[in-house]
Every structure is written in C-alpha cells, then in structure tokens.
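Can you keep this structure in mind? I'll have questions shortly.
Excluded from the complex is one protein chain; the other protein chains are retained at their positions.
Moving on, here comes chain A:
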Amino acid sequence: MATQASRTAGRLMLSPAVVLLFLWMIVPLAMTIYFSFLRYNLLMPGTEEWAGFDNYHYFFTDPAFWPALVNTLTLVIGVLVITVVGGVALAVLLDQPMWGQGIVRILVIAPFLVMPSVSALVWKNMLMNPVNGLFAAMARGLGLPPYDFFADAPLASIILIVAWQWLPFATLILLTAMQSLDQEQMEAAEMDGAGVFWRFWHLTIPHLMRAITVVVLIQTIFLLSVFAEILVTTNGGPGTASTTLTFLVYVQSMLQFDVGLGSAGGIVAVILANIVAIFLMRMIGKNLET
C-alpha cells in the first residue's frame, strides 16, 4: 500500500480483527491467572478467597507433578522422533514415481483426518486390546502370550497412537519439500561421484531441514496439549504412568473440582510451553532464516 491515507485505512480496517483476537487470547489468560490465586473449589461455592501462591505450592508438591512433567516431555520427544524419522522415510518413498501414486498419497494422509478420540478408541479396542485386539491375535498365532499394551507400557502405547496420527502431517510437509529439491543438484552430485547415501545425508537432509523445523515447531505446540488419546485409553494410569501436565490439570479441576489448583497448573503449563518454545527456537530457529 502506497499512500499514507490507504495505510491508515488499512490499519483501521484491520483493527477490529486484531482487537478481537487479542481479547480472545488475553481474557481467558487473565482469568486463569486470577483463578490460580484463589481458593476456588466447585464443591464449596461462594467461599472463594485470596490464596496467594498456595495453589502453586500445592501443584508443585503434588506427587503427580514430576511424573506428569517427565511424561509430557517423553510424549513430545517420542512422537517428534517417530514422526520426523518416519516422515522423512515416507516422503522419500512417496516421492518415487510409482503406480497408483495419487491413491497411496491420499491413504497416507487419511489418519490425520480421523478425530483423536475415535482413532484412540480404534487402537484401544481393535488393535491393542489383550483379548479382542489384532495384535493379541497375532501374538497368539505365533504362540506368544498377548501383550497388554495399556497396562504394561501405557505411555509408549499413547506415544504410538499419537505418532500414528501425526505421521501424515509430517509426511505431507516433508513430501512437498522433497518435491522442490533440485534434481540437477542430485545429478551433479552423481556425476561428481557421490553415492546414494551421501546424497541423502548431504543434499536431501539439508534441503529438508527447514520443513523439519516447521514440523517440529507446529507439532510441539499440539503435542503439549494431547488429551483425548489419554482420556479414552488409560485415563492417565496405571497410577500416574501416563499422566501428562494437561491431563493433571484436567484431573484437578474437573475430577477434584479444584479450579484454583487447576488454573495454577494451567499457568505452569503455559510457562513450560514457552520455555520449550524458546529452546526450540534457539536450537532450530535458524533453519527458518533464508
């Protein structure tokens, strides 16, 4: 926009949207901060009073806090590793010309379109169930005892389900990046005597770094708030084995009716997410610069 007048008009017309978005974000945040300093239990309405940092104190000393923090980070890192490695592998495979390419690509994207609670239920009841599940049937077919996934490896099972859901996203982003890889570069390297693996490590991977960064940043945002998969499968258990911070906040505010404690947990989760974001931007943010 060129002139002063059109720039002013532009700002004026943008401002309602900006104000709305700002309020949309700041009001819930302010309310959560406010609640986190109140003694606010839904079972005792009308007794709200200022509690200072008590809620934070209780949240940090909750025996479930440290396991939840560790579980959250394990979940995020585990899913990221599986989706990035698997996504790169799938992107390389799908980039090869083959018969039925269009159908295969749509099939690969399909898991992303299934809503989380549904896919978690399918995994729980049809695949991982120790009595009726497909995996149990396969184990019995091989003469092995069936494995009770959610009892013996609850967090790993949830990581598997969430990774299955996010793999298509990673594959999609990485596949589009693969397609913009300059074929002449590959041919030049071939003429210079570089082998297939060398070309993959030194040309394909550096080319994909920007897309991988995008995948990691976007997925981290969503993975920190994974909830439905835990709710419908393990409910955070056994014990706290699959409780994440998000789930812990839910338990405290919805199951124990302690809104104040839940709000304090929510603020802690926001701060944690920001710490993770700062670390990520420090580590891989430079890949986004041209």
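In this section, a contact is a pair of C-beta atoms (placed from the backbone, for glycine too) under 8 Å apart; a residue touches a chain by one contact, two chains touch by 3 or more; residues count from 1.
Basically, contacts and distances are computed from a predicted model.
Q: Tell me the UniProt name of the left-out chain, picking from "Dehydrogenase", "ABC transporter ATP-binding protein", "NADH-quinone oxidoreductase subunit J" or "Putative tricarboxylic transport membrane protein".
A: For the chain not displayed, UniProt's protein name is "ABC transporter ATP-binding protein".
Q: Which of these, A:73, A:203 or A:231, touches the one chain of the complex that we don't see?
A: A:203
Q: For a quick check of understanding: of A:33, A:73 or A:194, which residue touches the chain that isn't displayed?
A: Missing-chain contact among the listed residues: A:194.
Q: Mind listing the chain A residues that contact the chain we can't see here?
A: Listed in rising order, the touching residues are 182, 184-185, 187-194, 198, 202-203, 206-207, 290.
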